[in-house]
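Can you keep this structure in mind? I'll have questions shortly.
Note that one protein chain is taken out, while the other chains of the complex remain in position.
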Amino acid sequence: MRRLLWLALLIPVPASAHLVSTRFGEFYAGMLHPVTTLGHLVPWLAVGLLAGLQHSALARKVLLLFPLAVLAGTWMGSELNTAAWVGIVNQSSLLILGLLVVLARPLPPAVFSGVVMIHGLSHGLGNGATDLSGNGLLLYVLGVTTAAYLLVTLLTASSHQLVTRQSWGTVAIRAGGSWIAAVGLIYLTFTLLAAP
Amino acid sequence: MQLGTRTLLKVLTAVLLLQAAGSLWAHDTPIALLTLSERQQGLYNVEWTFSSALNLPPPTPVFPDHCQYDHPRLQCGETGLQGRLSLQQLGERYSAAVVQIHRLNAKSLTYTLTGANPAVSITPSGVLPWQQIMASYVPLGFEHIMLGVDHLLFVLGLMWLVGNTWMLIKTITAFTVAHSITLAAVTLGWVGVPEQPVNAAIALSIAIVAVEVLKARRGEPSLSARMPWVIAFGFGLLHGFGFAGALTDIGLPPENLPAALLFFNVGVELGQIGFVLAVLALLWSHRALQAQFPRWSETAAIYAVGTVGSFWFLSRLDLLMTI
Partner (left out) sequence: MNKPTALQPATLLTFLLLTLCAGQAQAHAETGVAGGLISGFLHPLLGLDHLVAMVAVGLWGAQLQKPAIWLLPITFPLLMAMGAVLGLFGVPVPGIEVGIALSALILGLMVLFSVRPPLVVAAVIVGFFAIFHGHAHGTELPDAANPLAYGVGFVVSTGLLHLAGIVLGVLTLWPAGVRAVKGLGGCITALGVYFSVASFGWL
């Protein structure tokens, strides 16, 4: 028992000595969650590919819109009970975004922004963590948002460069879209069948 | 597109970060401690000490084949306790467990096992194979720099200060060499530095770099703008003391000191290179999409970094005064 007390006593000591490291783990937990969960990672990659196929002025918007929507979604997801539509949107997002990439049509700005924001919001809600509060939650939400920003920025820029610089760029991205759509169709069917 | 909102977001993030950095609170995580105390030659008493909010049972220890385990007695006979010890279900029930071995006629051994590295091979001398040390200490170093936002902010400040790739390579190398020197010097016991003033000074270094960046952008002549590796080297020595503090806190088996030191440093460098590459990739992405930040927003971000550094400096100074 004395050892247990020791353990308990010792914890605050390192915590105050190294202020920053204390609970920063939640930030990385937030960052890793969407990156290690294929149900989030694959559609986020699709958002980047889709943005890369748009005109640069529109593509640029995703850098701001998507992380903000994810931020709002993750925050709300931790406060609210996740609504039923979130699951449906998230599960069908691979198919929908994949098909949009396959079509490779420049979308009207309003439609593109809408698609990006709905998916950001729903995937943010899907990432919400209900058992965190206070600063832990704040760090977690910031972590998820950072992951969204990093993934979407890197993917959008790379695919946009590919489309504008290489003659085969667009088709390569479309092929990638067809892979995502194929996975999405199988995944959606499987989850719908598995649901009671 | 107007990027004003993003700047606002950045400032907001900085403020939130600041708030998060300043607060502390108790933490309810399961910790497991396995104590093996030698009663007679080769006969050990096994004791678990754990606290878990979920009342999880401790992991199941698997002792070397020649040992007979009948809780709480562990009979290892003539050979003594050596060989492979592993903890099953470690990753599922507890993230990490500490194993302490108190021996009758030899010094005590302490091992830390994790979900990723749940086994240890016990030798009479306590010397671990280098693969085992690598598996434990590279992730620890990586984790330390990733959690040490103060180090990362300083590196970010350095990246702001330098103009081109060649200069960046020189500066980051200078920082690496410098912190490796002090890290080694402290760990090997050549110099001793109290941890808390070092942490305060590290925080101050962030603020100083931010000021240097601002000066350089105004075109004021300064040494740091012409030769950023000088500032990188000087403060690198300081950051090395910080790493050393963390490393000695983690626990360094004296038998395995050089290897542990080396692999911890490798982990730190990997984390640092990863961070620099991530920042460079983001800068490239923004250029490729012509999503450039307006100049004033960059200034605001530098101020934010400086503010965070100063805030940490003051709070660490305060900590220093009260203890």
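Miscellaneous remarks
To keep things simple, chains are lettered A and B as they appear, and every chain counts its residues starting from 1.
The definition used in the following text is that a residue touches a chain if its C-beta (ideal position, glycine included) is under 8 Å from a C-beta of that chain, and two chains touch if they have at least 3 such contacts.
None of the values given here were measured: they were computed from a predicted structure.
When the full complex is taken into account, the listed residue touching the unshown chain is B:100, out of B:100, B:121 or B:315. The chain not shown here touches subunit A at positions 3, 6-7, 10-11, 13-15, 21-26, 28-30, 32-33, 36-39, 42, 102, 127, 129, 131-132, 136, 140, 168, 171-172, 174-175, 178-179, 181-183, 185-187, 189-190, 193-194.
Just so it is clear, only the chains that are shown with their structure count from here on.
In this assembly, the C-alpha centroid of subunit A lies 27 Å from the C-alpha centroid of subunit B.
Taken together, the subunit A residues at the contact with subunit B in this complex read 3-4, 7-8, 11-12, 14-25, 28, 56-57, 59-61, 63-64, 68, 134-135, 138-139, 142, 150, 153-154, 156-158, 160-161. The touching residues of subunit B, when paired with subunit A in their complex, are 1, 3, 5-6, 9, 13, 16-17, 19-27, 31, 33, 35, 49, 51, 144, 146-150, 195-196, 199, 245-246, 249, 278, 281-282, 284-286, 288-291, 312, 315-316, 319.
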